[in-house]
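Of the protein chains in this complex, one is absent; all others appear in place.
Let's turn to chain A:
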């Protein structure tokens, strides 16, 4: 266990007054506060150290004990004797400065050994929620079409999430408690995941509706026919009525994108017909078209 120099952490001399300690703490807290340093683990750690140092030095009793035993850490026997005495005092209903009731897991081992298992916190210090993390997740349109699971690595931790079908580009979801650990026994932060959905070359999404363009030849447009069209949900065979006009649109109800968190609800699929005109006609074909034009 390393000796921790609380004076050094707060950049103070040993003779510092309570006012000096308060000022130094405020100055460093402003610099390293987790809310002012998003996604910065280093700052979060530093903030915990500053809090710990302030916790000890701003309390005359604890400071006295730290000044007395802190440097000569090898005098553990004496320290133990004092801690035992203190425990006896508390069990007799004395209830002195170290009131307990707070977890010590956010303090260093040094602090816990010196002042007991987290018993040193005063009620003046409020717990700090850990910082929130932000992560981006890249999906393609087909990924976003179905509910599926993905594993992310956020700050070295593996997080398995379920991505509901129908998420939108830019949409954020919150995973409570997956952020940085809290300070002073505060709650851990949250993890916010933002979905970036890349555009698909064929399927264009507008809300829950999907738009595509399909080619048909002139003869099918004029005389009618059938066409197999690929949708996000598989292939469908469509009947094309005779006299279908170029750029006319067909709507397939319920063949669009799934509605977010609404099972069995889907948007629509809009198909715009691109009529392809024949080229390189031979003489006979040209004559037939001429006849047609005069009929």
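FYI, a residue touches a chain if its C-beta (ideal position, glycine included) is under 8 Å from a C-beta of that chain, and two chains touch if they have at least 3 such contacts; residues count from 1.
One rule holds for everything that comes next: contacts and distances are computed from a predicted model.
Choosing from "SUF system NifU family Fe-S cluster assembly protein", "Pyruvate synthase", "Sugar ABC transporter permease YjfF" or "MerR-like DNA binding protein", the protein name stored in UniProt for the chain missing from the display reads "MerR-like DNA binding protein". Only one residue from A:134, A:147 or A:208 touches the chain missing from this view: A:134.
Residues of chain A that touch the chain left out of the display are 26, 29-30, 33, 35-36, 38-39, 126, 128-129, 132, 134, 136, 138.
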